[in-house]
Structure formats: structure tokens, C-alpha cells
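Only one protein chain is missing; all other protein chains are in place.
Up next is subunit A:
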Amino acid sequence: MQKHNQKEHLYKLLVIGDLGVGKTSIIKRYVHQNFSPHYRATIGVDFALKVLSWDAETVVRLQLWDIAGQERFGNMTRVYYREAMGAFIVFDVTRPATFEAVTKWKEDLDSKLVLPNGKPVPTVLLANKCDQGIDVLMNNGIKMDQFCKENGFVGWFETSAKEDININEASRCLVKHIIASESDPVQSIEPDIIKPHLNSSKAVSCSACFKS
């Protein structure tokens, strides 16, 4: 039964990253609780919906936009990014090139999309396929924290769609930041002064987020 004073949020979330890193698999795991190695290449965009009981008063509906990873489709991303509230950028820990592409995706995202208050959308980095045991980058968590800080990610997670590792956690982290960013005041006219402060406070909440 719906409570009388229940709040409902609808957030559009983007899932982006290079081809074959597991974007579709992550979404299928998150929304349908299953896994297949045979999801076909996403063409254009696919959609999924996940409903979260956030707390006693809040229901969060996540509209997940599963965006094709191939470079040729890059021209279409502007149409797909519109009015998103948050994003996951995914790479495949077994393929270093997909990690190198992460900054490219982040730049593409930030150049085409900002929140109504002028800030970039909260973005969480997902190091997927961590079940494969080929840990090319992950040995150094501090380095990753640093990378996130420098590139404006609000957090990062090692995930596995196959083994169902950390996907719920990553999503909660992102939603938490979205809710926080919604209550943020509109950005001041002098962003240069305010930004460093905001960034550092974000970084703190980020590490708290993935330690919990």
C-alpha cells in the first residue's frame, strides 16, 4: 500500500563505455537478476526500469539508458544524454584500452550534458568483469581514488555482472549523489571560487560511499 506522504523520484541514468565492456549485462543483472554471455550488441539505445524503495518515505524509479558503445554511434549520444540525472561509465578490467577510453567518455558526457544548476551530472566509474581474475589496474585502490578525484567521478566500484558483485552498491552510491545534488543550490556566478570546495567535499562523500 502506498503511504500517504510517500515521495517518488524518477531519475534518468546513462550507462556508457566502450563496446563489449558489459553495460547491457550490468543492467540485466541489476534489473532482472540474471546473466547471459550472449546479449547482442546494443544498437542505438535500450531501456530498462528499476524501482528502489529508497527509504520509508521515498521511492526511486531509475530509468536506465543502455547506450551503444561503438564509436561510430558517438554522434547520436547527444540525443540520448538529454536530461539525464546521473551516469555510470563502465570499462572492462581485462582490456586496458577500455579504461583509456573512460576519460573520453567522461569528456563527451560533460561537454554535452550539465545539470540545471550548471554542474556536471554525478558519475560513477565501474570496473567490470572483476570476476575474471585478470586484475590489470585494480591492485591500487588509492590510484583509482586519485583518478576519480581528478576526473570528477563521485565514486568507483569493481563490479561483476556475472557474479553479481557491487552493482546494487554502485547504484545506491550514484542515487545518493543525485539526491544530494538535487538539493544543491544553483551554482554561483563565480564558479572558479566555489568549485574547488565543492569538489573536495564530493571526494570525501565518495570514499565514504564505497567504504560503507
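Please note the rule applied: a residue touches a chain if its C-beta (ideal position, glycine included) is under 8 Å from a C-beta of that chain, and two chains touch if they have at least 3 such contacts; residues count from 1.
Everything below uses one rule, namely that contacts and distances are computed from a predicted model.
Engineer: Select, from "TB22A protein", "Elongation factor 1-alpha", "V-type proton ATPase subunit a" or "DNA-directed RNA polymerase subunit beta", the UniProt-recorded name of the complex's unshown chain.
Structural biologist: Spelling it out: the chain absent from the display is recorded in UniProt as "TB22A protein".
Engineer: So which bits of subunit A touch the chain we can't see?
Structural biologist: Subunit A touches the missing chain through residues 19-20, 28, 31-34, 36-41, 43-49, 68, 70, 72-73, 75-76, 79-80.
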